[in-house]
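Below is one structure. I have some questions about it.
Of the protein chains in this complex, one is absent; all others appear in place.
By letter and in written order, the chains are A, B and C; residue numbering begins at 1 in each of them.
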Amino acid sequence: MSDLEPAGAAAPSTAEAPAKLRLATVWLAGCSGCHMSFLDLDEFLFDLAERAEVVFSPVASDLKTFPENVDLCLVEGAVANVDNLELALTLRQRSRMVVSFGDCAVTANVPGLRNLLTGPEAVLERGYMELADRGAQLPHAPGIVPELLEKVLPLHEVIPVDLYLPGCPPSAERIRAAIEPLLHGQPPLLEGAAMLRFG
Amino acid sequence: MPVLQPETPSRQLRCCGASGCRSAGGEALLAALRTARDADAGAAAGLTIKPVGCLRLCGRGPLVACDGPEGTRLYGAVPPEHAADLLAAAREDGPDAGVARAALEPHRLDLDEPFFRLQRPVVLETCGQVDPESIDDAFAHGAYDQLRRVLAELTPKQVRDEVRRSGLRGRGGAGYPTGLKWDTVALQPPGPRTVVCNADEGDPGAFMDRSVLESDPHRLIEGMAIAAYAVGADHGYVYVRAEYPLAIERLRLALQQARRKGVLGRGIFDSEFSLAIEVRVGAGAYVCGEETALLLSIQGQRGMPRPRPPYPAQSGLWGAPTLINNVETFSAVPAILREGGDWYAAMGTEGSRGTKVFALSGAVRHTGLVEVPMGMPLRTVVEEMGGGVPDGSAVKAVQTGGPSGGCIPAEQLDTPVDYESLLSLGSMMGSGGMVVMGETTSMPVVARHFMRFSVNESCGKCVPCRAGTVQLAELLDRFVEHRAETADLERLEELCGMVRATSLCGLGQAAPNPVLSTLRWFRHEYEAALREPSHCEPPDSCTVGADGETRGYAP
Amino acid sequence: MSVVTLRVNGQEVAVPAGASLLEAARAAGVELPTLCHLEGLTPVGACRLCLVASETGGRLLPACATEAAEGMAIRTDTEELQRYRRMTVELFFAEGNHVCAFCVANGDCELQDVAVAVGMDHSRFPYRYPHRHVDASHPLFALDHHRCILCTRCVRVCDEIEGAHVWDVAQRGSECTIIAGLDEPWGAVEACTSCGKCVDVCPTGALFRKEDTTAEKHPHAERPEQLRRAREQQQWRNQ
Partner (left out) sequence: MSVTTASAAAASLAQVVRRHGARSDALIEVLHQVQEIHGYLPPEALREVATLMRLPLSRVYGVASFYHLFRLEPPTDHRCAVCLGTACFVRGAAQLAQRLETRLGVDLDDAAGNGTWALQHVSCLGACGQAPVVVVDGVLLTKLPVDRREELESQLDAAGIPRPPTV
């Protein structure tokens, strides 16, 4: 963890400015609240921009394909459908450090509540048929609407995760306290209610 | 005295009427014998047909022992059609005796077989000899002689000294020194005390205590009465599991007879000693074999164990000092007092004195009950006495100690059977169930079998047992279904260690043992169950199983 | 009053005879995590969080339910105990449906607190999503079984302090559940006095007042001890 140096810095150091850390943020099955909290970092975002280049993010990048050689990837949301799964597997392969970012990624949280129903059929039935006011119809568009997985899973049950940042959402202070040391190649201290508390 | 052979053989047919033989048609055979005798009153005169308890080789039931001056012949798997032959064979020199014996020859069991020859009956000395429903027959076999003598001649302390000298240890599983336990109860501050017999024999594959209860309940009652005298109790309970209806029936009958004969009640044998014993029937909860849970169940509550100390010896039923021993422990007491503690201590090993009853079952040729001196090599019990696996293939493992025990691999079979040796192999003595497993048995499947048992029987009070066993069973599912990863193996071991160290009672503490012991001796089977390390190339090559199973990413 | 002396993490402490190891630890300034234990109620030693190790070895001891004895020496925070405690909390989270985000007790929940205390940042055990239900039949209170950790504080406070014994535990093992009456809707159980003590002592958001919504529950875990003391010492007697 402590050896988290920007990918570009692997080469012998030169007089140039240090290469920026390649940062990605990913939004799986979640409400985007963690990303909103991320944006609440306010002026720290400027410091962040100095040290890091956002190479993939729903809030700061237009890229549709997850890039190679990512140094740090924050993942919001649980893994609920095949698209989530595919992206999770990809980002793991292409990122040196993966952070479970917020309660949905860490515990499956609210998206996971559908696990109380047995399987995707029951979920769709409940959502699109039983609760429909009119025009009840099951969505079916192969290749367009991603298939639901049998169960919603927290990120670490799908890919290895290096760091957990719980919270619903994690406060901007908590995010900063976790990211800031990482930008300097240091492991953050994730202890105590300020850093760990769920909810 | 050799097993099953009466000292003074009169001409009789002894029919096993214990559960094992009943399940094999013993009642029909007994009825057929009686009908045949009645139909042939003259010829069968002088011949007793006697229902007795367990004749040991349960797997060949129904069993009949045919006694005469020329010795005892044992027949097994006898269909009722052979009733007349049995009668003829039992008669002295009747004209048909030879023919009948020839007809019965295929059913003849050799009492010189190691299964019988190597037994050393102490607890079971009258089992199969005495009619369990007749106190007079029990008297004739010496029942209550020791109680009478003890009350007349010995102080409670002398009784406890004798038991301590015998080196007897609790036969329920943990092996706590019996004499020490008795002393602890006896030396509590003055006040009422209770004795409790734990007959909640719940380990699957264990039926020793049931056999004692069904075969000679008076021996247990005598043992309990002696114990009650030794610790100063005037009240006792026998807690029997409801799954043993015949044992309950016979025990209740025996208690009734004992009361009527003045063996229980006020001023027993003209002494100052009084004792009342009640039967309490369980209702299907394995955890009630744990002593604190058992006490709550006797008090009409949920059988949920509580932390010890205080131990029941200090604070048990209704807060009074309570002595709890199991059936086999109490039943060893009359013989110990008759022959002396030193006699008993001369059998067995340094740390484990005396004899132990085992229920031998599973993939073994001779299924049934054996009583052997402690320290006998496991191999002797399983291969010589048990005759090995029926199809002649090799023994793979022997499971002892039930859901709290472990699987001992074939290469360790030369280990002597005693408390410490079995513990050192990662198993335990337990109550005496011994289940033999052949080559076809998969160890992760066995481990899951026991874990599911523990899940089902956990009382739910403490978290490690209530939730930990569920997680362990799920982890084991992954191995059985070949979808486990290396990390699962670590998690399995770590969680086993945690559940063992932190559970509140013995059930939870021992629940991981079947996993840990199979991991220790058959680790390769777990490793072989790991799924191929996947080298997923997203997106397509890493398939999502139908069950949404998506683990397995290896970076 | 006689006193026993013992060592907690190497530090000598003296406590009144009959005190628990938990009290001894507190006397030494050591806070142990607890969930089932509550001052004023009979200890049950069920949550296993307060387990401590004796320096002489042997089984771990539940500090809440073990009497301090003269000359004892215990350790409260060995590396092993820390690992066990974290796993214990993970098991709690995994066996119920604990979703802090919209829980009435969010921010004032003892389960959340112990998770922080043991450093649990995620559960290594898969969540089980048991099928449970919510009983909102009582006019004032509700019981959300999804959030119940079976600490039995409600059962004990209702039995030992209120004397109504509305609650008990039914079933066994992972099927265990808190029940009112004959497993009836709480509101239908006549024995309930609506005193609210069960709600006061519930460590999570399982029992709550209906008027409270997300993060609005504030329990009063000190009440059983207060009531018991007042009753035993007749503190509130008139005259």
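What to note about this one:
One rule holds for everything that comes next: contacts are C-beta pairs under 8 Å (C-beta built on N, C-alpha and C of every residue); 3 or more make two chains touch, one makes a residue touch a chain.
Note that the coordinates shown come from a computational prediction; the quantities given were computed from them, not determined experimentally.
Shown chains touched by the hidden chain across the complete assembly: B, C.
Residue-wise, the contact with the chain that is not shown comes from B:Gly282, picked out of B:Pro121, B:Gly236, B:Gly282 or B:Pro334. Among B:Gln256, B:Gln299 or B:Ser424, only B:Gln299 touches the chain left out of the display. Only one residue in the set B:Gly17, B:Pro334 or B:Gly402 touches the chain that does not appear here, and it is B:Gly402. Among B:Ala31, B:Ala152 or B:Ala242, the one in contact with the hidden chain is B:Ala242.
One chain is missing from the display, and on subunit C it is touched by residues 159, 164-172, 179-184, 189, 191. Panel shows subunit B; residues 19-20, 23-24, 57-61, 202-207, 210, 242-244, 280-286, 297-304, 359, 361-363, 367-368, 399, 402, 433, 435-438, 441, 446, 449-450, 453, 456-457, 459 of it touch the chain omitted from the view.
What we mean here is this: only the chains that are shown with their structure count from here on.
Averaged C-alpha coordinates give centres for subunit A and subunit B that are 57 Å from one another. Averaged Cα coordinates give subunit B a centre that lies 39 Å from the centre of subunit C. Taking the mean of the C-alpha atoms as each chain's centre, subunit A and subunit C sit 35 Å apart.
Taken residue by residue, subunit C touches two or more other chains at 126, whereas all remaining positions touch fewer. Counting partner chains per residue, subunit A has residues 157 touching two or more of them. Residues 100, 103, 106-110, 112-113, 115-116, 154, 156-157, 161, 164-166, 168, 190-193, 196-199 of subunit A are the ones that touch subunit C when the two sit in their complex.
The residues of subunit B lying in touch with subunit C in their complex are 285, 287, 302, 306-307, 309, 455-464, 466-471, 474, 491, 494-495, 498, 501-504, 509. On subunit C, the positions that touch subunit A within their shared complex are 93, 97-103, 106-107, 109, 112-113, 115-116, 119-123, 126-127, 129, 131, 215.
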